[in-house]
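Worksheet: one structure, shown below.
Of the protein chains in this complex, all but one are displayed in their positions.
Now for chain A:
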């Protein structure tokens, strides 16, 4: 059986920070996106054309959720989308997860898909849920927004408020586990298929994983944008 690691492996320590292989991949993805952004604003013809087309499609997708307030929230949700999409696809590149050094009978890869690490996805989801609270407070005001959670009008309302707090926490957890689980399941699937039949058979699975990466990026950002649009609308109660 091939060795499968659920958590990212530590490559070296830099002071107190232990640098893992998925951390390095995340840095690479961020650098790549920065380079593309610089090219876009530099007016590079091909990059501008492709990105304009892609962003227009994305804008239409999120306009369905946000309606008129799309311009306020499009930058942040589009950032989430692009980052998760590129991180998902980066993990499928040849060499990522396969080139590494030998350590106690198993291979520790130098690079590991950024979203195939629970720390990354948990960080993203906690950031997203934190932003939902921030936007809710900004749009409705602190007292009005907090009355959703702490409600002293009656015992039943108080219990419902506690349930709201728990549901907000579980949203962060479920976002993180959904993304992490799908990506790690894809990697395990690819490893097992390549282990069973070494040639050609893993190609359709690779195409399927490209599709899954896109779908999971859409699902994550769609859920975050639905949470934002629910948190920022006034409810009469």
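Here, a residue touches a chain if its C-beta (ideal position, glycine included) is under 8 Å from a C-beta of that chain, and two chains touch if they have at least 3 such contacts; residues count from 1.
Throughout what follows, contacts and distances are computed from a predicted model.
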Among "Fe-S cluster assembly protein SufD", "ATP synthase subunit c", "Putative ABC transporter substrate-binding protein yesO" or "succinate dehydrogenase", UniProt-listed name of the chain not shown: "ATP synthase subunit c"
Among A:5, A:69, A:119 or A:133, residue touching the chain not depicted: A:5
Residue of A:182, A:202 or A:232 touching the missing chain in the full complex: A:182
Touch list for chain A against the chain that is not drawn: 4-6, 174, 177-178, 180-182, 184-185, 188, 215-216, 218-219, 222
